[in-house]
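I have placed the structure first, in the form of structure tokens, so that the comments after it can refer back to it.
Every protein chain except one is present and positioned as in the full complex.
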Amino acid sequence: MIETKSVDRDPSEKSNTKVFVLVFLMLCVLTALSFWVANSYLMENKVVGWAAMMMVSVAKAMLVILFFMHLWWERAWKYVLTIPALFMGLLLVLLLVPDVGYRYLTYSKDRRENAPEPVVSELTEGDSVIPISD
Amino acid sequence: MNSKASPSDSTKIAKGDKDEGSHTHIELKYQPAVPVPKGKLAVWLFLSTEIMFFTALIGTYIVLRFGAPEGTWPTPEDVRVLEWLGAVNTFVLICSSVTVVFGMEAAKQNHPGKAKKWLLATFVLGCGFLGIKAYEYNSKFEHGIHPGTPRSLLYDRADLNYLSAVKANLDAEILKIEKKKTALASESVHSHGGGEKDLILIRAGLVQWTQKTVGETESPMVRQLVLESLAHQINPRRPNPRVETYLANEAADVKNQIAELLGQQEVVDEDVRQLQERVNAITKELGLEQDETKKSNIEIRLATATDESKAAATRSTEVVDLLAPLESRIAAYQQFNQIHDGLNEHFHLRLPMVIPSGNTWANTYFLMTGFHALHVLGGLIAFIVLMTFRLDSSKAGLMENVGLYWHFVDIVWIFLFPLLYLF
Partner (left out) sequence: MAEVSVKNSIAPDRKGNVVSRFVWTYVFATDHKVIGLQFLFSSLIWFFVGGFLALAVRWQLAWPWSDMPIFGHLLFAESGGQMSPGFYNMLFTMHATIMIFFVIIPILAGAFGNYLIPLMVGAEDMAFPRLNMMSYWFMWPAFACITLSFFMPEYGASAGWTSYPPLSVFQGDAQSLWLLAMVFVGISSMMGSINYLTTIIQMRAPGMTMFRMPMTVWGMFITAIMQAFALPVLTAALLMQLSDRILMTGFFLPENIAINNGVASSGGGQVLLWQHLFWFYSHPAVYIMILPAMGMVSDIISCFSRKPLFGYRPMVYSITSIAGLGFIVWGHHMFISGMNHTLAMSFMVSTMLIALPSGIKVFNWIGTLWGGKLQLTTPMLFCVGFVSMFVIGGLSGIVMSAPPVDIVIHDTYYIVAHLHYVLFASSVLGVLGAIYFWFPKMFGRMMNEKLGKIHFFLTFVFLNGTFFPMHFLSQMPRRVADPYIYEGLKDLLPLNQFMTICAIGMGLTQLIFVANFFGSMFFGPKAGRNPWNANTLEWTTASPPPHGNFDVQPIVRRGPYEYSHPDTEGDYYPQTETS
């Protein structure tokens, strides 16, 4: 019952194939795009680069969900299932974020001393290097 | 289930599943709320739970990655991640998503042969993905980049822990070579871990020197620099002018000290020579002397001279002892400073490395890619099971369900790729 219905709602079979090929090409282009972003001037400000890459990923995921997973052709039940899942996922991640910031702000002395060394050292080029013997 | 898919059944009330060998007296009718087969609905529900599972993993990654001290997260080069390989894997998974869709379309149009071919293509692509993944894992494992402190070679800081780990590792390596040497006494030793000479030089000129400096110096800055320079020489993460300047200054300083010590050595040697002559002279005198009282006098003089001579000899060996580490240090500097890819790479050694936040990186990387790979494996098993059936239109629903799962696996990778390779 269901398959026939969704086929009825589909465009004809041939154009369906066309849609899939088109989606495939777009996915390839988007993958190349995120690869380009990672190596471009956008990464000079990391946040901008990250946001761009995540947007590309979301676009790719949407293409897969809508066309490969047929949600484009499904009826309204798709919202009942996908939106709560999306909401819960975002909720979990977003509510973890404040503790990330908190960890930055109140890095305890003990932790700071035992934390990995930053690559960017406080020493600048002007600092003299202390010789080993007096 | 499949009877439901027949076009004749267009009423709102779908028929219940047939119970073969039935004990049910009647066939119950149902009123489904959602116009999809039960299996498909269950797969979607299962995928919702999977979303939460991977959200927890990605949330962990976000918290640990962005909560790591600023500027410590390893770059792809640090941890041997090849970005383009990740992109290739993305492409492989996208291709497999397309093939599984075409497989389902073929099954829907009742072309079982065609469907099976598409499915086989998907299976091969999935295996290809896992193959590339295995290659990537291997390239990290062979550099000791994996979670687990007692076995992995990752250290967050160049500190005393790190130093003792390097020392232990190096000693074990040298012991191994020596054992081999005794075992194959006649043959020349070709260890993958560089020649024994190099290892001994590393031990004397780098590790023991660092140990000595750390023990002797009062300055925490110097202690830090010498440890850092050891880590830098073993595994340079990027040009580090601070350490390089330090090493150059230190080398100049060591050279000066050697020159000074050589000067001292000349003086001491001269002393030794003169004192020896005096001892010889006195001994001769003692041999010629007959008078007993004078003899005892000379004997006293001889004893003093001998003592002085011995003291001078001790001073001489002391100077030699002082000279030895300095010389091996300078030799190590001259030999290893030109190696830009680090000792580990150059001599194919497996010495502990300092990669700040490297452990956290390894934990999250292997966690996420590992669980993703397990899901890929699950999909491949489902494909094998599916291929045992005749994939006509009656199996289209089943193929769609497996396809949905496979697309989900693809979507997870779509997010993991930028997060793990490009961020």
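Here are a few things to note about the model shown:
Should a chain be cited, it is by its letter among A and B, assigned in written order, with residues numbered from 1 in that chain.
One rule holds for everything that comes next: a contact is a pair of C-beta atoms (placed from the backbone, for glycine too) under 8 Å apart; a residue touches a chain by one contact, two chains touch by 3 or more.
It should be emphasised that the depicted structure is a prediction, and the values quoted were computed from it without experimental measurement.
Check B:68, B:247 or B:409 against the missing chain and you find that the one touching it is B:68.
Taking the complete complex into account, A:91 is the one of A:21, A:48 or A:91 that touches the chain left out. Of the listed residues B:43, B:199, B:305 or B:332, the one in contact with the hidden chain in the full complex is B:43. Checked against the hidden chain, the listed residues B:113, B:131, B:148 or B:378 yield one contact partner: B:148.
Although one chain is not displayed, its contacts with subunit A can still be listed: residues 84-85, 88, 91-92, 95-96, 98-99, 101-103, 110-111, 114-116. Touching the omitted chain from subunit B are residues 1, 13, 16-26, 28-34, 37-43, 45-46, 48-50, 52-53, 55-57, 59-60, 63-64, 67-68, 147-152, 154, 156, 161, 357, 359-360, 362-363, 367, 397-398, 401.
Everything that follows uses one rule, which is that only the chains that are shown with their structure count from here on.
With each centre defined as the average position of its C-alpha atoms, the distance from subunit A to subunit B rounds to 26 Å.
Of all the residues in subunit A, the ones that touch subunit B in their complex are 1-5, 7, 13, 16-17, 20-21, 23-24, 27-28, 31-32, 34-35, 37-39, 50, 53-54, 56-57, 60-61, 64-65, 68-70, 74-75, 77, 80-82, 84-86, 88-89, 92-93, 96-97, 99-100, 103-104, 107, 112, 114-121, 123, 125, 129-133. Those residues of subunit B that touch subunit A in the shared complex are 4-7, 9-10, 14, 33-37, 40, 44-45, 47-48, 51-52, 55-56, 58-59, 62-63, 66-72, 83-84, 87, 90-91, 94-95, 97-98, 101-102, 105, 108-109, 156-158, 213, 217, 219, 221-222, 225-226, 228, 237-238, 241-242, 245-246, 249-250, 253, 257, 354, 356-358, 396-397, 400, 403-404, 407-408, 410-411, 414-415, 417-418, 421-423.
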